[in-house]
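Take a look at the structure set out below.
With one protein chain withheld, the remaining protein chains of the complex are depicted in position.
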Amino acid sequence: MTLSKGDFDDPGDLDQIFLDLVEIENNQMSNPQTTNNKQQITNNQQQITNNKQPTTKIQTEKLSLYYRAKPAFEDVTMSIATGCITALVGPSGCGKSSFLSCLNRLKDLMPHARVEGSIKLGDLEVLDPKLDVIALRRRVGMIFQKPNPFPLSIWKNIAFPLREHGIKNREEIDSIVETTLQDVGLWDEVKDRLKDSALALSGGQQQRLCIARALALQPEALLMDEPCSALDPISSSIVEDLILSLREKYTVLIVTHNLAQAKRIADYVALFWFQSGSGKLIEFGSGKQVFESPQHSLTEAYINGIRG
Amino acid sequence: MTLWKLKISSLFNRLQSQADLLLISILRILATITGAIVLFIVFFLILEAIPVLQDEGIVPFFTDSSWNPAEGLYNLTPMLLGTLFVTLGSVLIATPLGILSAVFCQYYAPAKIAYFYRRLIELLAGIPSVVYGFWGLVVLVPLINSINPPGTSLLAGIIILTIMILPTIALIADASFAKIPEEYLIGAASLGLSQWGTIVGVVFPAAKSGLFTGVILETGRAIGETMAVLMVCGNVVQIPRSIFDPMRALTANIALEMAYALGNHRSALFVSGLGLMGMIIILVVASEIINEQ
Partner (left out) sequence: MNQQQKTNNKKQTTNNKQLITTSLVWSVPLIITAIFFWILGDIIWHGIGQISWEFLTTATKDAGRSGGIAPIIVSTVLILAVCLTVSIPLGVGTAILLAEFTREENWFGRLVRRSLDVLAGVPSIVFGLFGNALFVRILGFKYSILSGGLTLACMVLPILIRSAEEGLRAVPNDYRFGAACLGICRTSTLWHLLLPAAVPGLLVGLVLGVGRAIAETAALLFTSGYVDHLPTSLLDSGRSLSIHIFDLSMNISGGDPNAYGSALVLIMLLLIINGMAAWITHRWLENRILYR
(Lines give C-alpha, C1' and ligand atoms only; values in the text may rest on other atoms or scores of the structure.)
Protein backbone atom coordinates (compact mmCIF):
# COMPACT_ATOMS: atom_id res chain seq x y z
CA MET A 1 0.00 0.00 0.00
CA THR A 2 2.99 2.27 -0.48
CA LEU A 3 1.99 5.06 -2.74
CA SER A 4 4.74 7.59 -2.30
CA LYS A 5 5.80 9.45 -5.38
CA GLY A 6 9.26 8.05 -5.22
CA ASP A 7 10.77 10.88 -7.16
CA PHE A 8 11.41 13.19 -4.23
CA ASP A 9 14.95 14.00 -3.29
CA ASP A 10 16.15 13.77 0.22
CA PRO A 11 16.25 17.22 1.76
CA GLY A 12 19.61 18.86 2.18
CA ASP A 13 20.60 20.95 5.11
CA LEU A 14 17.37 21.81 6.90
CA ASP A 15 18.60 25.09 8.21
CA GLN A 16 19.59 26.07 4.71
CA ILE A 17 16.11 25.31 3.44
CA PHE A 18 14.68 27.28 6.29
CA LEU A 19 16.85 30.25 5.42
CA ASP A 20 15.88 29.96 1.79
CA LEU A 21 12.26 30.03 2.78
CA VAL A 22 12.78 33.06 4.92
CA GLU A 23 14.39 34.77 1.99
CA ILE A 24 11.50 33.97 -0.28
CA GLU A 25 9.16 35.21 2.36
CA ASN A 26 11.02 38.44 2.79
CA ASN A 27 10.82 39.02 -0.92
CA GLN A 28 7.13 38.34 -0.81
CA MET A 29 6.56 40.70 2.06
CA SER A 30 7.79 43.66 0.15
CA ASN A 31 5.12 43.07 -2.48
CA PRO A 32 1.96 45.02 -1.89
CA GLN A 33 -0.80 42.48 -2.27
CA THR A 34 -4.44 42.61 -3.12
CA THR A 35 -6.56 39.54 -3.48
CA ASN A 36 -6.49 39.85 -7.27
CA ASN A 37 -2.81 39.93 -7.91
CA LYS A 38 -2.31 37.37 -5.16
CA GLN A 39 -4.10 34.98 -7.48
CA GLN A 40 -1.66 35.92 -10.23
CA ILE A 41 1.32 35.35 -8.02
CA THR A 42 0.08 31.94 -7.07
CA ASN A 43 -0.43 31.06 -10.70
CA ASN A 44 3.15 31.97 -11.35
CA GLN A 45 4.20 29.92 -8.40
CA GLN A 46 2.33 26.93 -9.69
CA GLN A 47 4.47 27.06 -12.77
CA ILE A 48 7.60 27.32 -10.70
CA THR A 49 6.49 24.29 -8.73
CA ASN A 50 5.89 22.35 -11.87
CA ASN A 51 9.30 23.21 -13.23
CA LYS A 52 11.29 22.48 -10.14
CA GLN A 53 11.65 18.99 -8.70
CA PRO A 54 10.13 19.24 -5.19
CA THR A 55 12.00 17.92 -2.15
CA THR A 56 10.37 15.98 0.66
CA LYS A 57 9.52 17.92 3.81
CA ILE A 58 7.73 15.22 5.77
CA GLN A 59 8.02 11.50 5.16
CA THR A 60 5.79 9.05 7.00
CA GLU A 61 6.66 5.38 7.03
CA LYS A 62 4.01 2.77 7.86
CA LEU A 63 2.35 5.19 10.24
CA SER A 64 -0.53 3.84 12.31
CA LEU A 65 -2.57 5.36 15.13
CA TYR A 66 -4.61 3.44 17.66
CA TYR A 67 -7.08 4.68 20.24
CA ARG A 68 -6.88 1.96 22.86
CA ALA A 69 -6.96 -1.13 20.59
CA LYS A 70 -9.06 0.49 17.89
CA PRO A 71 -7.04 1.68 14.90
CA ALA A 72 -7.82 5.16 13.53
CA PHE A 73 -5.63 4.64 10.46
CA GLU A 74 -2.96 2.14 9.56
CA ASP A 75 0.14 1.84 7.42
CA VAL A 76 0.21 5.28 5.91
CA THR A 77 3.37 5.88 3.94
CA MET A 78 3.46 9.27 2.32
CA SER A 79 5.95 11.90 1.17
CA ILE A 80 4.88 15.46 1.61
CA ALA A 81 6.62 17.81 -0.77
CA THR A 82 8.30 20.99 0.39
CA GLY A 83 6.51 24.20 -0.51
CA CYS A 84 3.49 22.42 -1.91
CA ILE A 85 -0.10 22.15 -0.83
CA THR A 86 -1.11 18.58 -0.13
CA ALA A 87 -4.81 17.95 0.37
CA LEU A 88 -6.10 15.03 2.40
CA VAL A 89 -9.56 14.05 1.24
CA GLY A 90 -11.94 11.22 1.94
CA PRO A 91 -15.09 10.44 3.88
CA SER A 92 -15.46 11.33 7.58
CA GLY A 93 -13.92 9.00 10.12
CA CYS A 94 -11.14 7.63 7.96
CA GLY A 95 -8.33 9.12 10.02
CA LYS A 96 -7.36 12.28 8.12
CA SER A 97 -7.48 14.59 11.13
CA SER A 98 -5.84 11.96 13.33
CA PHE A 99 -3.07 11.73 10.73
CA LEU A 100 -2.50 15.49 11.01
CA SER A 101 -2.37 15.36 14.80
CA CYS A 102 0.45 12.84 14.63
CA LEU A 103 2.64 15.12 12.56
CA ASN A 104 2.99 17.73 15.33
CA ARG A 105 2.60 15.22 18.15
CA LEU A 106 -0.68 16.80 19.22
CA LYS A 107 -1.90 13.26 19.79
CA ASP A 108 0.31 13.38 22.92
CA LEU A 109 -2.49 15.37 24.50
CA MET A 110 -5.11 12.78 23.66
CA PRO A 111 -5.56 9.96 26.15
CA HIS A 112 -5.17 6.37 24.94
CA ALA A 113 -3.60 7.32 21.61
CA ARG A 114 -0.70 5.14 20.46
CA VAL A 115 1.33 5.67 17.33
CA GLU A 116 3.42 3.19 15.37
CA GLY A 117 5.71 3.72 12.42
CA SER A 118 7.91 6.66 11.66
CA ILE A 119 7.58 10.31 10.72
CA LYS A 120 10.62 12.17 9.44
CA LEU A 121 10.63 15.93 9.40
CA GLY A 122 13.82 16.45 7.44
CA ASP A 123 16.27 14.31 9.41
CA LEU A 124 14.29 14.57 12.59
CA GLU A 125 12.35 11.57 13.86
CA VAL A 126 9.10 13.17 15.05
CA LEU A 127 8.00 10.16 17.08
CA ASP A 128 11.22 10.03 19.06
CA PRO A 129 10.05 10.08 22.70
CA LYS A 130 13.04 12.21 23.67
CA LEU A 131 12.19 14.84 21.07
CA ASP A 132 11.67 18.41 22.23
CA VAL A 133 7.98 18.62 21.39
CA ILE A 134 7.82 22.36 21.95
CA ALA A 135 10.50 22.98 19.33
CA LEU A 136 8.77 20.57 16.95
CA ARG A 137 5.43 22.32 17.25
CA ARG A 138 7.12 25.57 16.54
CA ARG A 139 8.33 24.16 13.24
CA VAL A 140 4.98 22.58 12.40
CA GLY A 141 2.01 24.88 12.90
CA MET A 142 -1.61 23.79 13.02
CA ILE A 143 -4.96 25.39 12.21
CA PHE A 144 -8.24 23.91 13.38
CA GLN A 145 -11.66 23.67 11.87
CA LYS A 146 -13.15 25.96 14.49
CA PRO A 147 -11.11 29.16 14.82
CA ASN A 148 -9.55 29.11 18.28
CA PRO A 149 -8.08 32.51 19.08
CA PHE A 150 -7.12 32.93 22.72
CA PRO A 151 -9.34 35.11 24.89
CA LEU A 152 -6.73 37.85 24.63
CA SER A 153 -6.39 40.97 22.55
CA ILE A 154 -5.65 40.63 18.84
CA TRP A 155 -2.13 41.90 19.41
CA LYS A 156 -1.47 39.56 22.28
CA ASN A 157 -2.76 36.56 20.37
CA ILE A 158 0.29 36.91 18.16
CA ALA A 159 2.67 38.37 20.72
CA PHE A 160 2.10 35.74 23.41
CA PRO A 161 3.50 32.80 21.40
CA LEU A 162 6.39 34.98 20.19
CA ARG A 163 7.32 35.87 23.75
CA GLU A 164 7.11 32.22 24.69
CA HIS A 165 9.72 31.52 22.06
CA GLY A 166 12.09 34.08 23.43
CA ILE A 167 11.29 37.16 21.38
CA LYS A 168 10.94 39.81 24.06
CA ASN A 169 11.80 42.98 22.18
CA ARG A 170 8.65 45.06 21.89
CA GLU A 171 9.58 46.65 18.56
CA GLU A 172 10.45 43.32 17.04
CA ILE A 173 7.15 41.89 18.20
CA ASP A 174 5.26 44.88 16.83
CA SER A 175 6.87 44.50 13.45
CA ILE A 176 6.17 40.77 13.30
CA VAL A 177 2.55 41.39 14.33
CA GLU A 178 2.19 43.91 11.55
CA THR A 179 3.80 41.82 8.81
CA THR A 180 1.95 38.64 9.66
CA LEU A 181 -1.36 40.44 9.87
CA GLN A 182 -0.59 41.95 6.47
CA ASP A 183 0.26 38.51 5.13
CA VAL A 184 -3.16 37.23 6.08
CA GLY A 185 -4.85 40.40 4.84
CA LEU A 186 -6.12 41.34 8.27
CA TRP A 187 -3.96 44.37 8.98
CA ASP A 188 -6.19 46.99 7.39
CA GLU A 189 -9.23 45.55 9.13
CA VAL A 190 -7.80 45.47 12.64
CA LYS A 191 -4.87 47.87 12.80
CA ASP A 192 -6.91 50.42 14.80
CA ARG A 193 -8.15 47.90 17.33
CA LEU A 194 -5.22 45.66 18.06
CA LYS A 195 -6.01 45.91 21.75
CA ASP A 196 -9.58 44.69 21.31
CA SER A 197 -10.53 41.14 22.14
CA ALA A 198 -9.85 38.65 19.40
CA LEU A 199 -13.14 37.01 20.29
CA ALA A 200 -14.99 40.05 18.93
CA LEU A 201 -13.75 39.31 15.39
CA SER A 202 -15.93 37.49 12.84
CA GLY A 203 -15.34 33.79 12.22
CA GLY A 204 -13.34 34.38 9.06
CA GLN A 205 -11.24 37.07 10.71
CA GLN A 206 -10.63 34.79 13.68
CA GLN A 207 -9.44 32.03 11.39
CA ARG A 208 -7.08 34.40 9.60
CA LEU A 209 -5.80 35.59 12.95
CA CYS A 210 -5.13 31.98 13.90
CA ILE A 211 -3.20 31.52 10.67
CA ALA A 212 -1.28 34.75 11.34
CA ARG A 213 -0.51 33.50 14.85
CA ALA A 214 0.92 30.31 13.41
CA LEU A 215 2.86 32.14 10.67
CA ALA A 216 4.41 34.53 13.17
CA LEU A 217 6.51 31.65 14.44
CA GLN A 218 7.76 31.04 10.88
CA PRO A 219 6.97 27.34 10.80
CA GLU A 220 8.20 25.11 8.01
CA ALA A 221 4.97 23.22 7.66
CA LEU A 222 1.39 24.16 8.33
CA LEU A 223 -1.26 21.55 9.13
CA MET A 224 -4.81 22.67 8.44
CA ASP A 225 -7.76 20.65 9.63
CA GLU A 226 -10.73 21.73 7.51
CA PRO A 227 -9.85 25.39 7.99
CA CYS A 228 -12.76 26.65 5.87
CA SER A 229 -15.61 24.37 6.77
CA ALA A 230 -16.82 26.34 9.79
CA LEU A 231 -16.85 29.59 7.83
CA ASP A 232 -19.42 31.27 5.61
CA PRO A 233 -18.76 31.10 1.83
CA ILE A 234 -17.20 34.56 1.57
CA SER A 235 -14.85 34.12 4.53
CA SER A 236 -14.13 30.66 3.25
CA SER A 237 -12.97 31.94 -0.13
CA ILE A 238 -10.84 34.62 1.51
CA VAL A 239 -9.15 31.99 3.67
CA GLU A 240 -8.74 29.77 0.63
CA ASP A 241 -6.96 32.57 -1.24
CA LEU A 242 -4.80 33.05 1.79
CA ILE A 243 -3.84 29.38 1.79
CA LEU A 244 -2.94 29.61 -1.89
CA SER A 245 -0.67 32.52 -1.10
CA LEU A 246 1.21 30.32 1.38
CA ARG A 247 2.38 27.93 -1.30
CA GLU A 248 6.17 27.98 -1.89
CA LYS A 249 6.82 29.66 1.45
CA TYR A 250 5.33 26.90 3.52
CA THR A 251 4.59 23.24 3.21
CA VAL A 252 0.85 22.98 3.68
CA LEU A 253 -1.18 19.92 4.56
CA ILE A 254 -4.88 20.52 4.42
CA VAL A 255 -7.74 18.22 5.32
CA THR A 256 -10.84 19.13 3.38
CA HIS A 257 -14.19 17.63 2.56
CA ASN A 258 -14.63 20.05 -0.24
CA LEU A 259 -13.34 18.28 -3.36
CA ALA A 260 -13.74 21.39 -5.46
CA GLN A 261 -11.48 23.20 -3.03
CA ALA A 262 -8.93 20.40 -3.13
CA LYS A 263 -8.98 20.59 -6.90
CA ARG A 264 -8.52 24.36 -6.86
CA ILE A 265 -5.63 24.55 -4.43
CA ALA A 266 -3.85 21.22 -4.08
CA ASP A 267 -0.61 20.26 -5.75
CA TYR A 268 -0.94 16.77 -4.35
CA VAL A 269 -3.99 14.90 -3.20
CA ALA A 270 -4.16 11.97 -0.80
CA LEU A 271 -7.34 9.99 -0.55
CA PHE A 272 -8.07 8.23 2.72
CA TRP A 273 -10.67 5.52 2.90
CA PHE A 274 -12.16 3.42 5.65
CA GLN A 275 -11.17 -0.11 4.75
CA SER A 276 -11.09 -3.38 6.71
CA GLY A 277 -11.56 -1.77 10.11
CA SER A 278 -9.41 1.33 9.84
CA GLY A 279 -8.47 4.32 7.71
CA LYS A 280 -6.07 3.64 4.85
CA LEU A 281 -4.34 5.78 2.30
CA ILE A 282 -5.68 4.41 -0.96
CA GLU A 283 -4.47 6.94 -3.49
CA PHE A 284 -1.81 9.58 -3.55
CA GLY A 285 -0.61 11.66 -6.47
CA SER A 286 -0.61 15.08 -8.01
CA GLY A 287 -3.95 16.84 -8.05
CA LYS A 288 -4.13 16.55 -11.80
CA GLN A 289 -3.48 12.83 -11.74
CA VAL A 290 -5.89 12.02 -8.93
CA PHE A 291 -8.75 14.02 -10.37
CA GLU A 292 -8.23 13.21 -14.02
CA SER A 293 -6.93 9.66 -14.04
CA PRO A 294 -7.53 8.05 -10.66
CA GLN A 295 -5.75 4.73 -10.20
CA HIS A 296 -8.09 3.26 -7.63
CA SER A 297 -11.69 2.44 -8.40
CA LEU A 298 -12.80 3.86 -5.05
CA THR A 299 -11.16 7.17 -5.89
CA GLU A 300 -13.04 7.35 -9.12
CA ALA A 301 -16.31 6.51 -7.41
CA TYR A 302 -15.67 9.06 -4.68
CA ILE A 303 -14.84 11.85 -7.09
CA ASN A 304 -17.73 11.02 -9.37
CA GLY A 305 -20.09 10.51 -6.48
CA ILE A 306 -19.42 13.98 -5.24
CA ARG A 307 -19.72 15.38 -8.73
CA GLY A 308 -22.95 13.61 -9.51
CA MET B 1 15.31 35.76 11.97
CA THR B 2 18.70 34.23 11.65
CA LEU B 3 20.02 30.78 12.26
CA TRP B 4 21.67 32.02 15.39
CA LYS B 5 18.38 33.22 16.76
CA LEU B 6 16.80 29.94 15.93
CA LYS B 7 19.41 28.14 18.00
CA ILE B 8 18.88 30.48 20.94
CA SER B 9 15.20 29.94 20.70
CA SER B 10 15.56 26.19 20.68
CA LEU B 11 17.64 26.47 23.83
CA PHE B 12 14.86 28.55 25.28
CA ASN B 13 12.35 25.85 24.34
CA ARG B 14 14.38 23.25 26.17
CA LEU B 15 14.30 25.43 29.28
CA GLN B 16 10.54 25.57 28.99
CA SER B 17 10.26 21.81 28.88
CA GLN B 18 12.33 21.78 32.06
CA ALA B 19 9.91 24.29 33.58
CA ASP B 20 7.03 21.97 32.76
CA LEU B 21 8.73 19.06 34.49
CA LEU B 22 9.49 21.20 37.53
CA LEU B 23 5.90 22.41 37.68
CA ILE B 24 4.54 18.88 37.51
CA SER B 25 6.78 17.65 40.29
CA ILE B 26 5.78 20.58 42.52
CA LEU B 27 2.12 19.91 41.80
CA ARG B 28 2.62 16.22 42.59
CA ILE B 29 4.07 17.09 45.97
CA LEU B 30 1.21 19.46 46.76
CA ALA B 31 -1.40 16.91 45.70
CA THR B 32 0.27 14.19 47.74
CA ILE B 33 0.09 16.36 50.85
CA THR B 34 -3.55 17.15 50.17
CA GLY B 35 -4.43 13.54 49.53
CA ALA B 36 -2.65 12.40 52.66
CA ILE B 37 -4.57 14.67 55.04
CA VAL B 38 -7.34 12.12 55.49
CA LEU B 39 -4.76 9.49 56.34
CA PHE B 40 -3.14 11.89 58.79
CA ILE B 41 -6.48 12.48 60.46
CA VAL B 42 -7.17 8.77 60.85
CA PHE B 43 -3.63 8.17 61.98
CA PHE B 44 -3.67 10.80 64.72
CA LEU B 45 -7.15 9.80 65.90
CA ILE B 46 -5.92 6.23 66.27
CA LEU B 47 -2.71 7.37 67.93
CA GLU B 48 -4.64 9.28 70.59
CA ALA B 49 -7.28 6.58 70.96
CA ILE B 50 -4.79 3.78 71.57
CA PRO B 51 -4.20 4.34 75.35
CA VAL B 52 -7.78 3.77 76.41
CA LEU B 53 -8.28 0.97 73.92
CA GLN B 54 -5.22 -0.76 75.35
CA ASP B 55 -6.45 -0.31 78.92
CA GLU B 56 -10.11 -1.06 78.42
CA GLY B 57 -10.68 -2.61 75.02
CA ILE B 58 -13.66 -1.76 72.85
CA VAL B 59 -16.46 -3.56 74.71
CA PRO B 60 -16.78 -1.22 77.74
CA PHE B 61 -17.83 1.61 75.42
CA PHE B 62 -21.11 -0.25 75.00
CA THR B 63 -21.45 -2.20 78.26
CA ASP B 64 -20.26 0.06 81.09
CA SER B 65 -22.97 1.19 83.49
CA SER B 66 -22.65 4.85 82.56
CA TRP B 67 -20.51 7.55 80.98
CA ASN B 68 -18.28 8.68 83.82
CA PRO B 69 -14.70 8.83 82.61
CA ALA B 70 -13.43 10.10 85.96
CA GLU B 71 -14.37 6.72 87.42
CA GLY B 72 -13.32 4.74 84.38
CA LEU B 73 -16.83 4.24 83.03
CA TYR B 74 -17.04 4.80 79.27
CA ASN B 75 -20.52 3.85 78.06
CA LEU B 76 -21.09 5.80 74.85
CA THR B 77 -24.48 4.21 74.07
CA PRO B 78 -26.63 7.19 75.19
CA MET B 79 -24.60 9.52 72.98
CA LEU B 80 -24.69 7.11 70.06
CA LEU B 81 -28.46 6.78 70.39
CA GLY B 82 -28.80 10.54 70.79
CA THR B 83 -26.92 11.09 67.54
CA LEU B 84 -28.98 8.37 65.89
CA PHE B 85 -32.33 9.88 66.96
CA VAL B 86 -31.51 13.45 66.11
CA THR B 87 -30.06 12.42 62.73
CA LEU B 88 -32.94 10.12 61.86
CA GLY B 89 -35.54 12.72 62.83
CA SER B 90 -33.99 15.53 60.87
CA VAL B 91 -33.26 13.43 57.76
CA LEU B 92 -36.83 12.11 57.73
CA ILE B 93 -38.22 15.64 57.78
CA ALA B 94 -35.63 17.39 55.65
CA THR B 95 -35.64 14.89 52.78
CA PRO B 96 -39.24 15.36 51.60
CA LEU B 97 -39.06 19.10 52.25
CA GLY B 98 -35.81 19.45 50.35
CA ILE B 99 -37.03 17.40 47.40
CA LEU B 100 -40.27 19.35 47.23
CA SER B 101 -38.31 22.55 47.39
CA ALA B 102 -36.21 21.39 44.40
CA VAL B 103 -39.39 20.38 42.55
CA PHE B 104 -40.67 23.88 43.18
CA CYS B 105 -37.48 25.42 41.77
CA GLN B 106 -37.41 23.27 38.66
CA TYR B 107 -41.03 22.81 37.69
CA TYR B 108 -43.38 25.18 39.52
CA ALA B 109 -41.68 28.49 40.15
CA PRO B 110 -41.39 31.21 37.50
CA ALA B 111 -37.76 31.66 36.50
CA LYS B 112 -37.21 34.83 38.52
CA ILE B 113 -38.69 33.40 41.71
CA ALA B 114 -36.73 30.18 41.24
CA TYR B 115 -33.55 32.23 40.89
CA PHE B 116 -34.13 34.17 44.10
CA TYR B 117 -35.29 31.10 45.96
CA ARG B 118 -32.12 29.28 44.96
CA ARG B 119 -30.02 32.15 46.22
CA LEU B 120 -31.98 32.06 49.46
CA ILE B 121 -31.27 28.34 49.88
CA GLU B 122 -27.60 29.00 49.23
CA LEU B 123 -27.59 31.70 51.89
CA LEU B 124 -29.36 29.33 54.26
CA ALA B 125 -26.58 26.83 53.60
CA GLY B 126 -24.01 29.50 54.38
CA ILE B 127 -25.37 30.57 57.76
CA PRO B 128 -22.89 29.42 60.41
CA SER B 129 -24.02 26.54 62.59
CA VAL B 130 -23.27 28.58 65.68
CA VAL B 131 -25.83 31.15 64.54
CA TYR B 132 -28.42 28.42 64.03
CA GLY B 133 -27.58 27.14 67.49
CA PHE B 134 -27.83 30.60 68.97
CA TRP B 135 -31.19 31.24 67.32
CA GLY B 136 -32.39 27.83 68.50
CA LEU B 137 -31.26 28.65 72.01
CA VAL B 138 -32.92 32.06 72.27
CA VAL B 139 -36.02 31.53 70.12
CA LEU B 140 -36.82 27.85 69.66
CA VAL B 141 -35.94 26.49 73.09
CA PRO B 142 -38.13 28.98 75.03
CA LEU B 143 -40.93 28.19 72.58
CA ILE B 144 -40.69 24.44 73.22
CA ASN B 145 -40.27 25.16 76.92
CA SER B 146 -43.67 26.83 76.96
CA ILE B 147 -45.22 23.68 75.50
CA ASN B 148 -43.30 21.08 77.44
CA PRO B 149 -40.32 22.04 79.64
CA PRO B 150 -37.34 22.08 79.73
CA GLY B 151 -37.19 23.16 76.09
CA THR B 152 -33.67 22.02 75.39
CA SER B 153 -34.59 18.69 73.86
CA LEU B 154 -34.36 16.13 71.12
CA LEU B 155 -37.15 18.03 69.35
CA ALA B 156 -35.20 21.28 69.33
CA GLY B 157 -32.21 19.41 67.91
CA ILE B 158 -34.30 17.80 65.20
CA ILE B 159 -35.87 21.11 64.14
CA ILE B 160 -32.58 22.99 64.01
CA LEU B 161 -30.82 20.18 62.17
CA THR B 162 -33.68 19.94 59.70
CA ILE B 163 -33.25 23.60 58.81
CA MET B 164 -29.50 23.14 58.58
CA ILE B 165 -29.39 20.09 56.34
CA LEU B 166 -32.32 21.05 54.17
CA PRO B 167 -30.21 23.19 51.80
CA THR B 168 -27.92 20.20 51.17
CA ILE B 169 -30.65 17.93 49.88
CA ALA B 170 -32.51 20.80 48.20
CA LEU B 171 -29.49 21.93 46.18
CA ILE B 172 -28.41 18.40 45.22
CA ALA B 173 -31.96 17.41 44.22
CA ASP B 174 -32.23 20.64 42.23
CA ALA B 175 -28.99 19.89 40.40
CA SER B 176 -29.95 16.30 39.63
CA PHE B 177 -33.39 17.38 38.34
CA ALA B 178 -31.69 19.90 36.09
CA LYS B 179 -29.64 17.08 34.55
CA ILE B 180 -32.71 15.11 33.43
CA PRO B 181 -32.93 15.23 29.63
CA GLU B 182 -35.72 17.45 28.30
CA GLU B 183 -36.99 14.58 26.10
CA TYR B 184 -38.12 12.59 29.14
CA LEU B 185 -40.37 15.42 30.24
CA ILE B 186 -41.67 16.11 26.74
CA GLY B 187 -42.27 12.40 26.29
CA ALA B 188 -44.24 12.25 29.52
CA ALA B 189 -46.23 15.35 28.64
CA SER B 190 -47.08 13.94 25.22
CA LEU B 191 -48.46 10.85 26.97
CA GLY B 192 -50.89 13.15 28.74
CA LEU B 193 -49.38 12.83 32.20
CA SER B 194 -50.15 15.63 34.62
CA GLN B 195 -47.32 17.73 35.97
CA TRP B 196 -47.31 15.93 39.29
CA GLY B 197 -47.67 12.59 37.52
CA THR B 198 -44.62 13.42 35.42
CA ILE B 199 -42.64 14.38 38.49
CA VAL B 200 -43.48 11.22 40.41
CA GLY B 201 -43.41 8.87 37.43
CA VAL B 202 -40.51 10.24 35.42
CA VAL B 203 -38.46 12.82 37.32
CA PHE B 204 -38.00 10.96 40.60
CA PRO B 205 -36.90 7.65 39.04
CA ALA B 206 -34.58 9.44 36.63
CA ALA B 207 -32.99 11.44 39.44
CA LYS B 208 -32.88 8.51 41.84
CA SER B 209 -29.12 8.24 42.26
CA GLY B 210 -28.76 12.00 42.71
CA LEU B 211 -31.45 11.96 45.39
CA PHE B 212 -29.80 9.07 47.20
CA THR B 213 -26.49 10.92 47.14
CA GLY B 214 -28.25 13.96 48.58
CA VAL B 215 -29.76 11.90 51.40
CA ILE B 216 -26.39 10.38 52.22
CA LEU B 217 -24.66 13.74 52.27
CA GLU B 218 -27.32 15.33 54.48
CA THR B 219 -27.07 12.34 56.81
CA GLY B 220 -23.33 12.90 57.05
CA ARG B 221 -23.89 16.55 57.78
CA ALA B 222 -26.43 15.74 60.50
CA ILE B 223 -24.19 13.17 62.17
CA GLY B 224 -21.23 15.53 62.16
CA GLU B 225 -23.01 18.69 63.24
CA THR B 226 -21.73 19.85 66.59
CA MET B 227 -22.55 23.40 67.56
CA ALA B 228 -26.30 23.40 66.94
CA VAL B 229 -26.98 20.15 68.80
CA LEU B 230 -24.58 21.21 71.53
CA MET B 231 -26.53 24.42 72.06
CA VAL B 232 -30.15 23.24 71.90
CA CYS B 233 -30.25 19.61 73.06
CA GLY B 234 -29.53 20.08 76.75
CA ASN B 235 -26.57 17.70 76.85
CA VAL B 236 -27.91 15.43 79.58
CA VAL B 237 -26.32 12.01 79.26
CA GLN B 238 -29.43 9.87 78.93
CA ILE B 239 -31.44 7.96 76.39
CA PRO B 240 -34.35 10.31 75.60
CA ARG B 241 -37.76 8.72 76.18
CA SER B 242 -39.74 11.40 74.42
CA ILE B 243 -38.91 14.11 71.92
CA PHE B 244 -39.15 16.66 74.73
CA ASP B 245 -36.35 15.03 76.73
CA PRO B 246 -32.89 16.54 76.69
CA MET B 247 -30.13 14.40 75.26
CA ARG B 248 -26.45 14.51 74.32
CA ALA B 249 -25.03 13.79 70.89
CA LEU B 250 -21.66 12.18 70.25
CA THR B 251 -20.22 15.36 68.76
CA ALA B 252 -21.52 17.53 71.59
CA ASN B 253 -19.91 15.16 74.06
CA ILE B 254 -16.52 15.76 72.51
CA ALA B 255 -17.02 19.52 72.37
CA LEU B 256 -18.12 19.65 76.00
CA GLU B 257 -15.39 17.57 77.57
CA MET B 258 -12.30 18.06 75.40
CA ALA B 259 -11.47 21.29 77.21
CA TYR B 260 -10.66 19.53 80.48
CA ALA B 261 -10.28 15.86 79.54
CA LEU B 262 -6.98 14.21 80.43
CA GLY B 263 -5.46 10.75 80.10
CA ASN B 264 -7.90 7.99 79.30
CA HIS B 265 -10.82 10.41 79.32
CA ARG B 266 -9.24 12.40 76.50
CA SER B 267 -8.37 9.16 74.78
CA ALA B 268 -11.99 8.00 75.05
CA LEU B 269 -13.12 11.18 73.31
CA PHE B 270 -10.77 10.34 70.45
CA VAL B 271 -12.37 6.91 70.30
CA SER B 272 -15.73 8.57 69.74
CA GLY B 273 -14.11 10.80 67.11
CA LEU B 274 -12.81 7.68 65.42
CA GLY B 275 -16.35 6.29 65.50
CA LEU B 276 -17.66 9.44 63.80
CA MET B 277 -14.92 9.21 61.19
CA GLY B 278 -15.84 5.58 60.54
CA MET B 279 -19.50 6.47 59.97
CA ILE B 280 -18.53 9.22 57.54
CA ILE B 281 -16.23 6.93 55.57
CA ILE B 282 -19.02 4.36 55.28
CA LEU B 283 -21.41 7.05 54.04
CA VAL B 284 -18.94 8.39 51.47
CA VAL B 285 -18.18 4.92 50.17
CA ALA B 286 -21.92 4.23 49.97
CA SER B 287 -22.52 7.40 47.97
CA GLU B 288 -19.71 6.53 45.58
CA ILE B 289 -21.11 3.07 45.04
CA ILE B 290 -24.48 4.63 44.24
CA ASN B 291 -22.86 7.10 41.87
CA GLU B 292 -21.00 4.40 40.02
CA GLN B 293 -24.11 2.34 39.41
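To keep things simple, chains are lettered A and B as they appear, and every chain counts its residues starting from 1.
Everything that follows uses one rule, which is that a residue touches a chain if its C-beta (ideal position, glycine included) is under 8 Å from a C-beta of that chain, and two chains touch if they have at least 3 such contacts.
Bear in mind the structure is a predicted one, so any value in this text is a computation, not a measurement.
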Absent-chain contact - pick from B:I58, B:L88, B:V138 or B:I239: B:V138
Touch with the omitted chain, as defined above, among B:I58, B:L191, B:I239 or B:I281: B:I281
Residue of A:K57, A:H165, A:R208 or A:K280 in touch with the missing chain, whole complex considered: A:H165
Which of B:L76, B:V91, B:I144 or B:L166 contacts the chain that the document leaves out: B:L166
Selected from B:L47, B:L84 or B:I186 as touching the chain missing from the view: B:L47
Touch list for chain A against the chain that is not drawn: 104, 106, 109, 111, 133-138, 141-142, 144, 146, 148-153, 155-156, 160-161, 164-165, 195, 197, 199, 210, 213-214, 217
Touch list for chain B against the chain that is not drawn: 13, 16-17, 19-20, 23-24, 26-28, 30-41, 44-45, 47-48, 97, 100-101, 103-105, 107-109, 117, 120-124, 126-135, 137-139, 163, 166, 194-196, 217, 220, 223-227, 230-231, 251, 254-255, 258-259, 269-270, 273, 276-277, 280-281, 283-284, 288
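In this section, only the chains that are shown with their structure count from here on.
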Touching residues (chain side chain A, partner chain B) in the complex: 15, 18-19, 22, 132-135, 138, 164-167, 218
Chain B residues touching chain A - in the complex, by the definition given at the top: 1, 3, 6, 8-10, 12-14, 16-17
